[in-house]
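One structure is given below, represented as structure tokens, and several questions about it will come after.
In this view, the complex is presented without one of its protein chains, the others remaining in place.
So, chain A:
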Amino acid sequence: EDSFDMEVAVTNPEKIGKEYIFFFTIFELMFGNHLETTLPMFRNRTFSVWRRFSDFLGLYEKLSVKHSLNGCIIPPPPEKSVVGMTKVKVGKDDSSSADFVERRRAALERYLQRVVCHPSLLQDPDVREFLERDELPRAVGTHTLSGAGFLKMINRASDAVSKMTIKISDSDAWFDNKLQEVESEELQLRKLHAVVDSLVNHRKELCGNTAVFAKSMAMLGNSEDNTALSRALSQLAEVEDKMETLHQEQAASDFFILAELLADYIRLLGAVRGCFEQRMKTWQRWQEAQSTLQKKREVEAKLLWANKPDKLQQAKEEITEWEGKVTQYERDFDRISVTVRKEFLRFEKEKSNDFKSQIVKYLESLLQSQQRHVKFWEAFLPEAKAIA
């Protein structure tokens, strides 16, 4: 069995005209265990192409059209941001638009990584084309895929299905439970995301206040007539300046590691819900087909009794047609149930790994920050002791 690992890096956002294009590199590592293959045991393949943001959205649309009916969990694309993009288009080159580009770059990287890690999506020809083709024709109709539009799609589906709460079979309890878990988890993540947002803002505030405080300490140090104390106060001002830098970096960590992780998973959980609801829709279709078949049979019975042979023939044909549909839809339902279950388990595993690795990354950033904290204050301490 060949196993392979793919790593994606999205880099070098470049501005061409009014929009940014993103350069991404796929590192494809293949490990072949097959004895029959003539492939070398280890083959590295690296290739890079550039893509527009709308290309990524276009890819999502193609995939969702093809696969969402199967119950596949399709990673949702990064959000479109009208405000952010306007700033970029207008050519505003300040730190907030740099932040925005970085945020988008990171989001595209995560999105692509999830796509290539999905075993069935990777086989999809559209994905292959996206990864390999030199230049993609511009995607159209991606305006419907803004963040809000995407969620609306999901919610519309769930509205239609929420009316049905019938348990289909014993194994369905599994689906019911999992759906409930997903819904409650989504709520928790939303709550958490709101708090992390607040954390980012408070930390940015702390940044500003620390900077202002540092300046006022420097001025106080200048006023101070005791030489050693004056020096110490100036040093304190410098330490506080360094603290400000630390806070700023930490705020970036808070956002890029934690907040974005949560935002991603809130959207992903929405996609998972969509799958479950797709399954319910399939079930519904099967049930409706069954009831239509039943009606057709009743019509046939009536016609038999009323003795109308020509209409009878048509009725029989319709019955055959609908029997076929019922069989088809039942098979569809079984198939989608299998897929959703498989997808969900894969998703859970991926989510658990993702969270763990991101949280470790976040904690490591906090750790680093504290290490520098110690260094700065240890450097200050002798200055304080030197006051006389």
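Points to keep in mind about this one:
In the analysis below, a residue touches a chain if its C-beta (ideal position, glycine included) is under 8 Å from a C-beta of that chain, and two chains touch if they have at least 3 such contacts; residues count from 1.
To be clear about the criterion, contacts and distances are computed from a predicted model.
A single chain of the complex does not appear, and UniProt lists its protein name as "Sorting nexin 5", one of "Sorting nexin 5", "Replication factor A protein 2", "Golgin subfamily A member 7" or "ER membrane protein complex subunit 2".
Here the missing chain is touched by one residue of A:Asp99, A:Glu185 or A:Glu300, and it is A:Glu185. Counting over the whole complex, chain A has residues 185, 188-189, 191-192, 195-196, 198-199, 202-203, 205-206, 209-210, 212-213, 216-217, 219-220, 223-226, 228-229, 232, 236, 355-356, 359-360, 363-364, 366-367, 370-371, 373-374, 377-378, 380-381, 384-385, 387-388 touching the chain that is not drawn.
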